[in-house]
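The complex appears here minus one protein chain, its other protein chains still in place.
A and B are the chain letters, set down in written order, and residue numbers restart from 1 in every chain.
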Amino acid sequence: MKQRRSLWLMLVPLYVFTLVFVAGPLVYMFILSFETRAETWGVVQEFTLDNYKNIFQPVYLQTFAESFRLAITSTILITLIGYPFGYFMAKLSDAWKKRLMLLLMIPFWTNSLIRLYGWMIVFRANGVLDKLLMALGVIDTPLKLLYTYPAVVVGMVYALLQFMILAVYSSCEKLDRSLIEAARDLGASPAKAFFTVTLKLTMPGLLSGIILTFIPSMGLFFIADILGGNKIVLVGSLIQDQLLKAHNQPFAAALAVVLMLLTTLMISLYKRVTHSSELEGLL
Amino acid sequence: MKKGISLALCAALCLGLLAGCGASSQAGASGSAPAEKKGTLNLYTWEGMFPQEVLDGFTAETGYEISYSSFDTDETMLAKLEAAEGGDYDLVIADDYIIETAIAEGLVSELDKTKLENLGNVNPLYQGQFYDPEDAYTVPYGAGVMTLVYDPTLTDVEITSYADLWDPALADNIAVVDNYRVINGMALKVLGESYNVADTQVIRNAGDKLLELAPNIRLIKNDNVQDDLISGEVAAAVMYTSQVTLACLANPELEVVYPEEGVGFGIMAQFIPSQAPNKDAAYAFIDYILRPEVAKQCFEWLGYYCTNQAADDLIEEEYKSFLTLPEGFNTEMEMIENITPEAEEMHMQVWTEFKAACE
Partner (left out) sequence: MKRKFRFSSVYLALVLFLIYLPIVLVVVYSFNESKISSVWDGFSLKWYEELFADAALFEALWNSIVLGVASSCAAAVIGTLGAVGFTRVKTRTKGVMEYLSMLPMMTPEIILAMVFMAFFSLLGLPFGMTTLIIAHTAFCVPYIYMLVKARLVGLDPSLAEAARDLGAGEIRVFFDITLPLIAPAIASGMLLSFAMSFDDVIISLFVTGVGVNTLPIKVYTALKTGVTPEINALCTLMLAVTILLVVISGAVGRMRGGAQQTQEGKQ
């Protein structure tokens, strides 16, 4: 009995904090999404479903499609780049692991806006990349890469890669390598051993990595604004515009509610498809 | 060994909680203390609105310390001011249209003009505008004109009007500011309408007109647009006054155009919130920066049009053309005002369509 009580005590901070400071504001947002905007500023407490109806205008539906397209593209690329990194990193010596961990975290110590400015210098017409490629004779006119879709994808991958690496790394680190050896001894090809043993065992890390990158990438829009010249309209920037330009708080709240629902749906679908139920529901 | 690590981690966890509480109580105290202390001016505006010398000079002369808080957009400011019920801040500098809303919300206190000796220095051109027709609440601090700038070495198109931007020769070569009323307004102007038209069908038409402009747009953003013009990323740009100043200082070859259709302009103004804790400090500050020699320093730093007539003559020659309107300036000028929610919604919709069409 005493043991159970101390176990429950561990959960108290999470329960209290989440219920007060997370559920509270979000309930407020949910209510807000059914209210009506005031003439110039603020909201009036008049129940309406118009905010949700408004979302079905083609131009706004389009922003959801764009957001998913970008989030999925970035998540796939991040997985392809980040998984091997985390996997290789877990094989290093302890000293190198620590060094690499720090090397991965240090970039976060600089302002993300400023780091994006760094990429702008790379991509700019006649910038670093153009000069390099021209010197190598690959191209002879500037590429004009800045303010294009690929530039945005690079920015997204750059901003979120570390999340994937860390998640995969912490999973690979506790991987029992004797299992892989056993599979190889039993005649499995390296590829087969990887897919049947390694990948399966590191699935929890991969999954949390994907969630840690996919979810934020649905909401990240300032990268698209800065590196894409604001030409890709994502739900996040639409919400920002609605709040800070059109002063339409209820519509912004409705957009956010729908975005959250869709994100939840995507993740549960992903879990269904990958049969990762043994994770006993991350989310 | 295990024990050592777990002890260390445990200590870290506890320290974390303590640090959290300690920091919060300490900061909570320091957060509210300046407001009660008599000698602090809580200034709330964008970052970088004043040169450090001016702020220091004010403190040295009047003894009021300056606590500078900054916001990113006018809307953030109004939301915060509303949450603070018109308190917390002593002096706010923001854009015209939001001040109209703030006044309507009862968040602005009426000015006691007897406390402002230098009020006469304000350029009357920037007074009596829509947001404060009687000049009862605000004192202007800088004005901006939506200007078109282009690099004649990068394009053969000779740009004299907004309509010229639609020229197919400028494909993928134009930068515009991320301000839906300004850019939609540009299309409205080309169609011969007012910025503040309320008819949603007219706004729709302007939106259709904008879709034709989309192929020419290379980027839409607010910050550092001048960089893209200077580096040759784009040949033409519609941008804010301070950016024009920076761009022209860096590249004198650039052509500044006051479009034939008429230009939009905006005014930044200072106001004192209704429950400002230290109004005297605010009056002292407004009066201080109204001095011609201080205003000169401010505007040369800021790069917006000088709203202080007495300072006009003091401004250095190299800045003069950017900070004062040209002699004999007679293009039609119109301000962007608040409009009905329906019109606003239509603006937002055509703006979103326009942005998506640019990709």
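Keep in mind that, in the parts below, contacts are C-beta pairs under 8 Å (C-beta built on N, C-alpha and C of every residue); 3 or more make two chains touch, one makes a residue touch a chain.
No experiment lies behind these values; they were computed from the predicted model shown.
Of the listed positions B:62, B:155, B:200 or B:224, the one in contact with the omitted chain in the full complex is B:224.
Interface note: of A:105, A:139 or A:182, the residue touching the hidden chain in the full complex is A:105. Contacts to the hidden chain, counted on chain B, fall at residues 1-3, 5-7, 9-10, 12-13, 15-17, 19-20, 23-28, 30-32, 34-35, 42, 46-49, 52, 67-72, 76, 79-80, 83-84, 88-89, 222-224, 226-228, 230-231, 233, 240, 242-243, 246, 250, 302-303. Residues of chain A that touch the chain left out of view are 2-4, 6-8, 10-11, 13-15, 17-19, 21-26, 28-29, 32, 81, 84-85, 88-89, 91, 94-95, 97-122, 124, 128, 158, 161-163, 166-167, 169-171, 173-174, 201, 204-205, 207-208, 211-212, 215-216, 218-219, 221, 235-236, 239-240, 243-244, 249, 252-253, 255-256, 259-260, 263-264, 279-283.
Here is the rule we go by: only the chains that are shown with their structure count from here on.
Chain A and chain B have centres, each the mean of its CA atoms, that are 32 Å apart.
If you check the complex, the residues on chain A that touch chain B are 37, 39-42, 57, 59-60, 62-63, 66, 124-127, 144, 146-147, 149, 225-226, 228-233, 238, 241-248. Remark: chain B residues 73, 75-76, 78, 82, 101, 104-105, 172, 175, 178, 180, 217-221, 231-233, 338, 340-341, 344-345, 347-349, 351-353, 355-356, 358-359 touch chain A in the complex.
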